[in-house]
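Only a single protein chain was left out; the remaining protein chains are all shown in position.
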């Protein structure tokens, strides 16, 4: 590509967390530069962030609608894509408008508040032909890609059991009552949707299992808990899953597992081997066999497969981590956009990022879990998102 | 005590696993010596084990009934207790007969095949006044005792979530079809009862949670799986639990989690702190707080509480492990027996071993899980064993 | 600062490793943009890298001298600083020329080939008044800053023992004979200087100890080895150190510790507490006490000190790693440059980066170790670089 791609961000103003991460991720490999933004619904706060980013004040907006209108009318230095990092309830309207305005989109998860919105977005992506990516960033970790490859190439055999968990402890108290920004919107049904823990971290678990194993859910039994008094949404979820083909699963996510930070862990057991990965020490993949020594696959080595190698920047032993994994999502999307822009054949390794269908699957998962919990029973969890 | 206690073993002949462990555990602290045995229903095999143990051949039997009859008639070198290490189906008849013959009993788990048998044993213990201990050996680990103490003294606050798991991989193939002794009886309903994974390892999970937290189950939803074709009993179980008082739990035990060995792990999260323990590195207890550095409590240090100290033999940093933890059950029982024998006041720290009521709770747990699985629904899991 | 700083890179062309790392580090926080480069002494290769970076071809050079001449004559879009990532032998001439041409400098380590060159650079920095930073990147890790702070605030008491090691295995074979670029120059005395392992990784060890503990060496005994036949420089070094004040040290670096990747580890033991840190899992600092549970200080938590907090981007539990640590060096330098440029008072937390004196200390360390090795004896290792 002959130039960096240009993008605008919606959300990510003062006090936000994930916006800064998206910007570092977009920046890391030098493939894109931020050129505009509607960082806050307050024009003043938006300009504050714009100044920090050395943006032209004329391209900094207090309204994402204004931004889309004005930026889509530009003839020079036109934006290539929009990055959406708002609270959940804005994902659908902003993404849909951006797609319709002719922009590619990178959107944070969970994709939308409802399955209807999610499916609407699937259809919009199809209708507009734009590129859409969802930042299920954990699938960007190189050794997660290795795990996926080992499932695909049969190293694990048939999958029998999956245990995925994402315990956090940061909401062990009623943090939202203190005005803390992250806690406030995540526990507010109007902005977060019908779920807190499931939407914020449970969908990462769901997506990670799907990415690594390819398994599709068949049935689900969920037990949600609101363990901190006064909270409006669930802060703990334990879910049993039966996958099509017979594998069994446990999915556990929690915001009240006190003392845990972001201890996302996945274990996949097949007939021939099992793997384990822990996000807090993300460069190593543990592979266990019935009758041979456990192996540790370490990022950056020559024995790693093509997908993991494509997602690595450093020699083995020099750890890469969260930002690099996040950047792997961005860089794959950006190279895919650039190839499309230049009508070049895309590198298949670049086309490895979460799609709008993955987003729909995540939203359906949330709603199915809430339904199972309310019914106190096993429910049908099978789902095929619109292509 | 002025002499070592004398005991006889039922089971534990050639090819057995747990019998040798019981003997090492009974031997480690020099508190007891084996004096008799019905190691096998084959008199020849029983004598083979007797010779290895340097026993008087006259005190080695091919029938446990014979043994109880003859040994209870002795006037010198009388046995103090009977150790029962047979497959599950024999636990109840042997234990009951031994108690009625006037012996104290140490019995392996699960205690009996049915709840009826378990309650009958509770009543027999009460009626005979004998001492009865069940070898839920994981509660013998010093840092597990520390975890229990930290729950009791309020360090953790109110318990909100418990995750206990015991993944193994040794039954990932149809091992029982090869004639392997351990696999054969454990997967045979006639000898193991209605469960394989739950009985063999799930009850350890259930007991460990109860020991550490004191929580009582309220409701349960179990999903059992027989993942290896041709197997007669379940080899994988995932269970959601609601405890009285509101805590939520996940219990996962498996014999088909390929590559896992005996990876028993427990995590308990309270309002103030959480703890984690892993059997495969058993000397360390991880304690996590919302706003302070994680701590590692290590066996043998001066900051450990009385129960952990009582269960330690070596300075910190010299690891103790499975056999020592198992021996802690034995030695507590043996010192309790000796105190009773000499009419001495028992040391309260010695009275810390699993009881016949713990056994009944375990058997009830198995049957409740099987029932929930068959009904595919939440079931009442509350239970109070007879005193 | 109102704009991103602009810099040029010397070195870092096709096949290089560390150049790309410097660029990611400079890029991560959005504080600087590359504007020119002499990436290779081949003009063609230099342009190749320039194109990848979307640079103006007029600002891409085949000669660093040309670049300094032409760039220092520019009146618009002037460069702020020069980043030097060449093999060692070019560090001194390029850095000196850049400083004299009025640019600030960021330089890779070891700083120069000889102590004379190093001291000349110290004097040049003083004479020109420019800002100079050396990329001892491991001091950029947040929890290393925490360790330093815990030494400074007395948590560890007086330091008694330091063990620092950096085992690698990548030169276990005569890799340089295959033409591999990294191995070739590092084992070539003309380009690397009198040392391979010491210069490449031993100086990181030396610098890390000095940064964390403030200890100054008094005496040293070094045993260097060239363990792979045919190699021109040492690939293994074991060094005993006596520090002023009485502390003892072990420093071990190796390129033939087969199977090791970049396992830099430091342990510091004081009279009151000890700390351990491992680069391959860099977010955690282990703190050990004589009579209290071990603690794990984890990056991103509220209990971390100001220096560690200043060096963190993400919430706890989301790992940061090598690139972020490296970027912490860059961002501190860049904010220091920007403050100087705008005549603002510098933030003391920004002034935390390795200096030209640290560089001189490192070069002196290398030469002292080689001398001790040749003499097979303890040698005086005390050194004070010119201010």
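To keep things simple, chains are lettered A, B and C as they appear, and every chain counts its residues starting from 1.
Criterion: contacts are C-beta pairs under 8 Å (C-beta built on N, C-alpha and C of every residue); 3 or more make two chains touch, one makes a residue touch a chain.
Everything quoted here is computed from the prediction, not taken from an experiment.
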Next item on the list: Using the definition of touch stated at the top, determine which of C:72, C:238, C:341 or C:355 touches the missing chain.
Entry: C:238
Check: Taking the entire complex into account, which one of C:102, C:214, C:290 or C:348 touches the absent chain?
Finding: C:290
Next item on the list: Please pick, from A:297, A:326 or A:378, the residue that touches the omitted chain in the full complex.
Entry: A:297
Next item on the list: Can you list, in ascending order, the chain A residues touching the missing chain?
Entry: 287, 291-298, 301-303
Check: Residues of chain C in contact with the chain that isn't shown?
Finding: 160-161, 163, 165, 167, 169, 172-173, 221, 223, 225, 227, 236, 238, 240, 242, 246, 248-250, 252, 254, 256-260, 267, 269-274, 287-290, 294, 376-378
Check: Which positions on chain B touch the chain that was left off?
Finding: 2-4, 17, 20-21, 23-24, 27-30, 53-54, 168, 170, 260-263, 279-283, 298, 300, 313-324
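In this text, only the chains that are shown with their structure count from here on.
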Checklist line | Chain whose average C-alpha position is farthest from chain B's own | finding: C
Note to self: With centres defined as the mean C-alpha position, give me the chain B-chain C separation in Å.
What the structure shows: 55
Notebook entry, point to check: Once you find the CA centre of chain A and the CA centre of chain C, what distance in Å lies between them?
Noted result: 35
Notebook entry, point to check: Among the residues of chain A, which are close enough to touch at least two other chains?
Noted result: 260
